[in-house]
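In this view, the complex is presented without one of its protein chains, the others remaining in place.
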Amino acid sequence: MKRLRFLFLAPAAVVLAATLVAPLAIVSVYSFLSRGAYGGVTEPFSLENYARLWDPLYALIFWRSLWIAAVSTAICLILGFPLALFIAAAGRRKTLYLSLVILPFWTSFLIRLYAWIFLLRDTGLINTALQALGMIREPLPMLYNEGAVILGLVYGFLPFMVLPLYATLERLDPSLIEASADLGARPFQTLFRVTLPLCAPGIWAGAILVFVPSLGTYLTSDLLGGSKTILIGNLVQNQFTSARDWPFGAAASLALMIVAAALLLAARPSGERML
Amino acid sequence: MRRSLAVYATGAYAFLHAPLLILAAFSFNTSRFTVWQGFSLRWYAALAHDRELIESAGNSLLIAFVSTACATAMGTLAGYALWKRGAAWISGSLYLSLATPEIVTGVSLLAFFQWMFRYLNLRLGMHTVILAHVGFSLAYVVVVVVARLRSFDPALEEAALDLGATEWEAFRRVTLPHLSPAIAAAAMLAFTVSIDDYVITSLVAGVDSQTLPMTIYALARRGVNPMLNAVSTIVVVLLGLMVLLSERLRRT
Partner (left out) sequence: MAEDSILELRRVSKAFGSHRAVSNLSLTIPRGSFFSLLGPSGCGKTTTLRLVAGFENPDEGEIWLSGSRLAGPGECLPPYRRNVNTVFQNYALFPHLTVRGNIEFGLRRRRDSRPAAAIEARVRAVLEQVRLAGKDSRRTSQLSGGERQRVALARSLVLEPDVLLLDEPLSALDPQLRKQVRAELKDLQRRVGITFLFVTHDQEEALSMSDFVAVMDRGALAQVGPPEEVYRRPATRFVASFLGAMNWIGGVGLRPEALRLSRHPAHGSRRAIVTGKTFLGPLVYVEARLETGEACSAQASHSAACFQAGETVHVWWDAADEVKL
């Protein structure tokens, strides 16, 4: 029995060690090293890379990433809650409506971003249409700014907010809603005094599920943000490719990991274990 | 309140789906500009002649098939073992895998591979990409399989043992059949995730292993291209069908 269990777990364990544990270990070590002459890594060990992160230039990047992630999360919550309410109240069509939310997410993320480029560019669909209708003379700059990145993040991660909200709403005891009405609360009052507070766990889960990936996003800011919107993900990628300063990139990666891990631990879903 | 929710929901769904639908619509546009000038299939025809696209699509498919096969097999066995008795290190690593931002996974894999290649005489290529894909797909497979196991009555395995089967036989003849829809669903999920990956792949691919997302990315950076609309439409439709099928299987 023990042997079988070992055999079953071994392949996955090896793969995880090789693709996750070891790489992260290497990167952790690198973060304490310095940049080599030809872009490799050399001694000495130091905390210099981490110190550099506090440099205003890089601190700004971190701050911008936190800000954009927070705004995206807030917007996802505001947009996602009514949608989750709708689905939970939908009766027989619940599964259909839920699938319609999840489906776009599982098709290509890259292509979905391209779709927004197609729409938002200066020569994109929206500008062309507005100009054709005579509503504007010059194209509106809708792409390559923070707003576009936030739009891309909301568009991409809205399902991650809707799902846990829906799950919490689904499990809500309907007699609590009836009791609230019975005691005299009008529908909107019931929403704010009973439904919303009881959804708190779902709201937290959704917020974390949107905030963490938004914080570490790379593609969205790369394609939609232009050169003005550099986030942590872009910084890391840059350091590992064109700038060739791996130790510094490693330090930035670790900083990102620590923030993400801290948030995820803080909001561990009570009871339900996925794995 | 019901009615205003329905109106809002329509708007929300439009927001979620319109961009892709518009993209698809314009893939049939005769003109290469964002002005509709008539229906045409010329861009789809052009796809067939684009060497780079076809080659990268082929690479992507190969990588996806191989990595999906490996990840599904390993993930199913691991998920089953975890369900019977937890293993904190492995569960923890799987959680970590899901939680780590893609860019961090990508650069750390790059660093790891380059470090390894100092001792082994290898370079970045298809094999590194496949290994990376197996790595990040594992967690998805395990989640789907474990979820399905939650609905499996352990007494069935005990009954099999009682009737003379070994542990392996019980797994193969009793548990595995119950799991098969979930395994299929997990495989499709892994396939989808693999086909679409850009960030990690772009960092660990070598010169000879350009994948479809990488080609798409390069085109998207260069600007709007109706051929890109066409290939996007094909990819989205195929992946969409896969996901639908996967969901169907998961719910049986």
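By written order: A and B. Residues from 1 in each chain.
The rule is simple: a contact is a pair of C-beta atoms (placed from the backbone, for glycine too) under 8 Å apart; a residue touches a chain by one contact, two chains touch by 3 or more.
Just so we're clear, the structure is a prediction, and the values are computed from it rather than from any experiment.
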Considering the entire complex, write down the shown chains that touch the omitted one. A
Cross-chain touch to the chain not pictured, restricted to A:Ser180, A:Ser221, A:Gln239 or A:Ser253, is A:Ser180
Residues of chain A in contact with the chain not shown: 173, 175-176, 178-186, 189, 193-194, 197-198, 200
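Assume only the chains that are shown with their structure count from here on.
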Between chain B and chain A, distance of the C-alpha-averaged centres to the nearest whole Å: 18
Quick check on the complex: what are the chain B residues that touch chain A? 1-2, 5-6, 8-9, 12-13, 15-17, 19-20, 22-23, 26, 33-35, 70, 73-75, 77-78, 80-82, 84-85, 87, 89-91, 93-97, 99-112, 115, 131-132, 134-136, 138-139, 142-143, 146-147, 167-168, 189, 192, 195-196, 198-199, 203, 213, 216-217, 220-221, 223-224, 228-229, 232, 235-236, 239-240, 243-244, 247, 251
Using the touch definition from the top, list the residues of chain A that touch chain B in their complex. 1, 4-5, 7-9, 11-13, 15-24, 26-27, 30, 79, 82-83, 85-87, 89, 95, 97, 99-104, 106-119, 121, 123-125, 128, 132, 155, 158, 187-188, 212-213, 215-219, 223, 233, 236-237, 240-241, 246, 249-250, 253, 256-257, 260-261, 264, 274-275
